[in-house]
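For this view, one protein chain was removed and the others were kept in their places.
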Amino acid sequence: MREVVIERDFTDMTPGSVLIAFGRTRVLCTASVEDSVPRWRRDSGLGWVTAEYSMLPGSTPDRKRRERNGAGGRTKEIERLVGRSLRAVVDMSRMAECSIYLDCDVLQADGGTRTAAITGSWVALHDACERLVAEGRIAANPVVDQCAAVSVGVVDGRAVLDLPYVEDSTAETDMNVVMTGDGRFVEVQGTAEGAPFDRDELDALLDLAIAGCTELFAKQRAAVAAPH
Amino acid sequence: MREVVIERDFTDMTPGSVLIAFGRTRVLCTASVEDSVPRWRRDSGLGWVTAEYSMLPGSTPDRKRRERNGAGGRTKEIERLVGRSLRAVVDMSRMAECSIYLDCDVLQADGGTRTAAITGSWVALHDACERLVAEGRIAANPVVDQCAAVSVGVVDGRAVLDLPYVEDSTAETDMNVVMTGDGRFVEVQGTAEGAPFDRDELDALLDLAIAGCTELFAKQRAAVAAPH
Amino acid sequence: MREVVIERDFTDMTPGSVLIAFGRTRVLCTASVEDSVPRWRRDSGLGWVTAEYSMLPGSTPDRKRRERNGAGGRTKEIERLVGRSLRAVVDMSRMAECSIYLDCDVLQADGGTRTAAITGSWVALHDACERLVAEGRIAANPVVDQCAAVSVGVVDGRAVLDLPYVEDSTAETDMNVVMTGDGRFVEVQGTAEGAPFDRDELDALLDLAIAGCTELFAKQRAAVAAPH
Amino acid sequence: MREVVIERDFTDMTPGSVLIAFGRTRVLCTASVEDSVPRWRRDSGLGWVTAEYSMLPGSTPDRKRRERNGAGGRTKEIERLVGRSLRAVVDMSRMAECSIYLDCDVLQADGGTRTAAITGSWVALHDACERLVAEGRIAANPVVDQCAAVSVGVVDGRAVLDLPYVEDSTAETDMNVVMTGDGRFVEVQGTAEGAPFDRDELDALLDLAIAGCTELFAKQRAAVAAPH
Amino acid sequence: MREVVIERDFTDMTPGSVLIAFGRTRVLCTASVEDSVPRWRRDSGLGWVTAEYSMLPGSTPDRKRRERNGAGGRTKEIERLVGRSLRAVVDMSRMAECSIYLDCDVLQADGGTRTAAITGSWVALHDACERLVAEGRIAANPVVDQCAAVSVGVVDGRAVLDLPYVEDSTAETDMNVVMTGDGRFVEVQGTAEGAPFDRDELDALLDLAIAGCTELFAKQRAAVAAPH
Partner (left out) sequence: MREVVIERDFTDMTPGSVLIAFGRTRVLCTASVEDSVPRWRRDSGLGWVTAEYSMLPGSTPDRKRRERNGAGGRTKEIERLVGRSLRAVVDMSRMAECSIYLDCDVLQADGGTRTAAITGSWVALHDACERLVAEGRIAANPVVDQCAAVSVGVVDGRAVLDLPYVEDSTAETDMNVVMTGDGRFVEVQGTAEGAPFDRDELDALLDLAIAGCTELFAKQRAAVAAPH
């Protein structure tokens, strides 16, 4: 697995702000709080957690065009994935009808941006909730478990963990796995890019992903244990 | 599994046209051919296969609003899934730089629309390619294997195959599995809607999905074996 | 006139659902009910009837692109025509501030899609209203008369009824006529595609349209007389 | 009929520019020329004539919102009508693959804006073509006949010519008629706003429209006969 | 300075309507009143003044395309400038929570359209407010000072006042200056189009702009002094 670095409070305008690096991939994850929930959720007593994702134009060697006429399919897919993943570890009944937006802006993209986004957003979410508790806006931290994600793939017939872009783009199979701190799955998304994969390959990829997430959970715990 | 009915040549304007039913779910899958490929693929000697998906407003009890200001996230996600799935069984080098559009329009939605769309689109694609061969526009049928998909889920702690809407909306886990005729996977997309799932549950769901796809392959073969 | 076939309850998610064929042209007309009216009509004691129209991509030999960046001029023109036509035979004061959406989705297009849409929508509207009465949501059926439409045209100097696409596209004059069951006009829209037309031609076209609508009224009555 | 005033060369940036008034209704019609035709018409040897229509925000007592997110249904309908009407009197083979845009901007709206737009655009088109001939860009004036339009309606059971807004909004039937100088019809668009209309009413409205257009043709001839 | 002509009540649907000419440049400025303010301003006791700007397609020799997919950068910049300028001379507390829209539609563009728009809008705003007072809708005229604008530029090394298009497009420096009747500045926007400018040039341009605005203030006073 590439080196993972988690830098908390990278910016100071939002209650959660994390710059996470998976190798050369760097994603800024901020957690903003709003004192309302979407219309369809009002008067439910529940809060809401959602995510947005964007790649900065300079995040890739070939300039990435801004999505100003609506987000593209890939972007929306990632946003839905990040949001679902984090909601899986949040007890919305403790959120007092407020919304937390996790904004994942990719400063540099070298593969694994969505898994870095999930892993970093969890830290930003944790920090924001701690501050909400400290300010007395909510009674107890609604984050009930950790959540992290890693990509695995089959490259040249071999299962590989946390693929950088160069490997990712040539992988025969690409899988993103989102797990909770208790070792269960939130998402398993495996895609054959080249040849389809069989069940043995699937099992080998899952083994590797579990090992990767276990490592990420340790990084997250170390990060949030430090004072800030 | 709910009753599956495949009706070929439901309309007659396009070389492939299939109305597929998974229980009450009904999807019209048409295959249209264009004599060009997207710009980024020109002069590659390769063809292209892509998909679009839409739910008719009357396909659900609560009217579904048309997506006239851009397709939503769910729609784009499904379109990408259908396209990727079918490309996995097509040898693009046999397509002579033409494009095939698979349009999946849901006439009635009762859960499993994306898996019905994939399964039905394969038949429409097959028929369109047969006709291209018959007309001499391409030399050999580029469809090299079957492709089918099924949804599985955990409902009340039990693995269930091909969920109708009522079960789907209450499932703890929802998984879509796309397979090729030789028993391998193109896509495995498992999502915890409620509690995360563990590896045993994942394995049980995969077993069920394999059984379901096997049944669908038989239905597809029976369909395309009939004269039309 | 081409053969007209009206199939009620083609789908079963909406209170009205009609698949109507004018020759090879086939349009699915569904009637969905919502328990509210547009903002500008609130507290008027009146209901609302409106229509949307779309051609499926596979409805034509050359694939029809989806209108995802706003409906085009032709589409909006047809939607306004269908809505106006049906509102002409509805007593909105009997609708209890609910809205009925008539969605006309063209499965196969061979000329006359807008006239088929109007004629089929009337049956879907009738069925939906009957069910609203049966459910006790409204006291009396607000549909006070029949409504049907037909196209007529001048082809090679001769007035022709219900033009299929091949004739329509070469017609010198194209006219759509919408009538009510009592023999009056709701819309008369005549357009010279080639040479302008004189008053005699106009009169001959109107005669033909009246004959066509009379035939359609009989088909509609037969359809709604059958139990379902 | 309300007083009709045609002011040529109201602006001087385009080869045709006409401010036309039908009573209080005032529409600025400019004709701009481009040295190319739309892509689908290239290499046909034919030119193209098209129209756009817009109401200025201050043209109505209640401010009219600008259509900056796509033109609405009514606007597109009018644009199509104006373009079709003028194309009916143009011999495109004399236009040397150039395009003429007729822009109809309503400065003040008091009913009949679309008919004023057609009638005024004809003069702007005529002037622009005269100048193209004078400059030697085309060999002969492609405008082969006059074209004018008028609205008629049934108000309080009586056929009325050229309705101002107050009458138009209460008319039971509203009809727009576009004619050519030789007394034939390009468009006949009759719509029942309230009760449907019968054939006698239709005939009375047509008689009135013919009289109105005849008057407009005289006004147009007087306008273009004057030196400028 | 080019000849400036101010024609009040050019149209009669809005309480303020001014056609202003700076040489060949002609802008129609209408002032429409609405009995509400934007959401963010409600219950403040304050009114609102805002502006929109558009160039008609026929206002330039090369046809100007309509901005139907959102206003462009230049348009929005001008709209913001016009709105800010006029708000600088309005006491919003006297407006009784109504909004005034200044719509500046350029009929003919020959340079200086934004400065003509500001200068003409002031007259339209003045007239509209006078009428609001006359109707008793507001107690006192909220327009507390005059506001006018002029462009200045460096052409061939020489400071020039009120540049027509031909000079404007070749100017080395272009500056728009908005002033109030008491001789102070609301906006100073100087832009080097070619070589940057030094402080002496800036001072010379400001001197010229002050002279130009002084002349415009006299024109405005003469215009509003006349009965209408």
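Descriptive notes on the structure:
Every chain is named by a letter (A, B, C, D and E) in the order it is written, and numbering of its residues begins at 1.
Definition applied: a contact is a pair of C-beta atoms (placed from the backbone, for glycine too) under 8 Å apart; a residue touches a chain by one contact, two chains touch by 3 or more.
Treat the numbers as computed from the prediction; the structure is a model and nothing was measured.
Among the chains on display, the ones the left-out chain touches in the entire complex are A, E. Looking at chain A, the residues touching the absent chain are 11-14, 17, 24, 26, 28, 30-32, 34, 52, 54, 56-61, 63, 66-71, 101, 103, 105, 107-109. Seen from chain E, the chain kept out of the figure touches residues 69-74, 76-77, 79-80, 84, 88, 175, 179-180, 182-192, 195-199, 202, 206.
The rule is short, and it goes like this: only the chains that are shown with their structure count from here on.
Under the contact definition stated at the top, no chain borders both chain B and chain C. Averaged C-alpha coordinates give centres for chain B and chain E that are 59 Å from one another. Shown for chain D are the residues in touch with two or more other chains, namely 69-71.
Taken together, the touching pairs link the chains end to end in a line with two free ends.
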